[in-house]
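Missing here is one protein chain; the remaining ones are kept as they sit in the complex.
So, subunit A:
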Amino acid sequence: MSKQINVALIGNPNTGKTSVFNSLTGLNQKVGNYPGITVEKKEGICKLPRGVKAHIIDLPGTYSLNASSLDENVVIELLLNKNDKDFPDVAVVVSDVENLKRNLLLFTQIKDLEIPTILVINMSDRMKYKGISLDIPYLEEQLKTKIALVSTRKNQGIDNLKELIFNYKDLSTTPCLNASEIDKDYFDNLQKAFPNQLLYKLWLVITQDVNFGKTDRNEIDAVADFKTKTKADLKRLQQKETIKRYQFINNTLKKGQTIDLSTAKDLRIRLDRILTHKVWGYAIFLVILFTIFQAIYDWSAVPMDFIDSTFASLSEWTKDSLPAGTFTNLLSEGIIPGLGGIVIFIPQIAFLFLFISILEESGYMSRVVFLMDRGMRRFGLSGKSVVPLISGTACAIPAIMATRNIESWKERLITILVTPFTTCSARLPVYLIIISLVIPEGRFLGLGYQALTLMLLYLIGFGAALVSAMILNKILKIKSKSFFVVEMPNYKLPLMKNVALTVVEKTKSFVFGAGKIILAISIVLWFLASYGPGEQFNNAEEIVTEKFASQNLTQEELDNEIASQKLEYSFIGLTGRAIEPAIRPLGYDWKIGIAIVSSFAAREVFVGTLATIYSVGSDEEETIKNRMAGEVNPILGGPLFNFASGISLLLFYAFAMQCMSTLAIVKRETNSWKWPILQLVLMSGFAYVVALITYQILI
């Protein structure tokens, strides 16, 4: 058996590189991370003729080999490291027929590395529409390569590409231009000093600020001659190099490409006149947003209810059909509800990514970035922060994952840090029940007080995100080059296959990434709620039975009282009691304390926990509500959930960082515990202070 052919797919963003990857590998792909960093690594297997297999890596999109982001570093690191197990036998550069000129820049750089290279010209089905014709033999000769004309949309040319990959040994490894002419003396000396090294590779190592091949770098720095160039000198040389490459490309295309503008049709101009308009652009964006929200809430409701009830009955079934014991309880009360807590988010996450990937694939997202950049910059954010902030109202987890395309690390970090302030769907059940308890039903200008309160809470969420972004922008001293270049790609009809793959992949990454942590936490919570030290817990049955002996309770009522007693004296109940002094000034009792503590796993646990504490057998909202309304404040008398404590609780939930899964994702995306811990402490601390002041003023 022959060994697999290693193939690296390289290309500019928006060239349909991922579509080519999907066409080559189908479902034979897996997504992971590069070791130590959060850049996604996509690889897959492609079957070539005569039983040969190719191992294909879809490298992050880049405009050149001069890296300006972590994602782009990955590309250079791989291409410069011959010892890497993924080092390509053949590089496939994917270009877009409409942007050939710009795409070829990267191609000429890769040719300079003397790796066998195939040029894919993608979206070839648009050539006629755009009036473009190409002289392929001439281009192949000038570029010293083989060209595959591909249309992933029409599924054309993929077999030809596979054939070329199979025959990679026939490809030329000669560079197509001599870039060292830009400063002959310098490059001659460089080559003399390192006769065994590839000149262009040396040049890349000198000009890049990347961590790869530290040894190479030290080796070069050791020879004093090559430190003589200042940073500015180097940059000027890089500019010269770029001009030189473009000269070559322009000359090649002058002969090899003809564009008949009279037959070219431009949908872009007509669409952009409206979609990026100073007034209409914003109006359309708002309508799209509104539609997406509506859809996420409406469409997810049914599958979410279904998941909820399925897991509830699964848990019930486990309890009934397995022999009673600790393991059964752990399974039915800890693990299964824990898994349910993960799975229940899948519909919202899937729908959100469905819309986001459609907006991205179609090219519209760049227009949103363009429209919003100026406004967001006032808060230390970028136009690219809009998507995560909006996504955050569904769930902060996918929102934080969506920050990856923000180039400036500072802007990205601020976006990650403030996104959890936006009102996510897990806050909604908490808000709804408290609002219905403490806000009167009257109307103001035709709008219900309760609805207005809910709207206000959403606004408070956005406001908190923006204000804290502004503060972080002042405080954080992170040096990161804040430049902003957004390509405005052509509008395209999204390829459903790509959209579907994105949705599946992101959902999977949530379930297996954050899921592990949610599951672990829910098991721990179960233990804390199911065990307790001392008499009051261990003999709960006898104590309660004795206590209510005279009251003639039904067995069910008695069971509820026993469960309530057990919870009160379980570890978690004792924790609630222990923190009571701290939360009493906020107007809460120990029961709310428990609900808050368990809410740190996930906010929506609040309602469920209170349901258990108030020993209501079912989760039915009305019943819980009635019990909550009947609770009496142990010290002041009067209802426990009054206007003051209710508002205080609402604000606490608006600001506090109570979501383990979000913290886990922040840890993964920032690669450090520092930021999630900071979020936890600052947000929750702020929530506490606000809730305290609110309660003390209102009471």
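Here, a residue touches a chain if its C-beta (ideal position, glycine included) is under 8 Å from a C-beta of that chain, and two chains touch if they have at least 3 such contacts; residues count from 1.
Criterion: contacts and distances are computed from a predicted model.
You can't see one chain of this complex, but its UniProt record names it "Ferrous iron transport protein A", from the set "Ferrous iron transport protein A", "Cytochrome oxidase maturation protein cbb3-type", "Phosphoribosylformylglycinamidine synthase subunit PurQ" or "RNA polymerase sigma-70 factor, ECF subfamily".
Contact with the chain that does not appear here is found for just one residue of A:484, A:531, A:548 or A:643, A:484.
From the options A:6, A:25 or A:64, the residue with contact to the chain not on display is A:64. Shown as candidates are A:119, A:369, A:400 or A:640; the residue that touches the absent chain is A:369. Of the listed residues A:184, A:235 or A:443, the one in contact with the hidden chain in the full complex is A:235. Taking the complete complex into account, residues 63-64, 66, 68, 98-99, 101-102, 105, 232, 235-236, 238-239, 242-243, 246, 268-269, 272-273, 276-278, 366, 369-371, 373-374, 377, 383, 481, 483-490 of subunit A touch the chain not shown.
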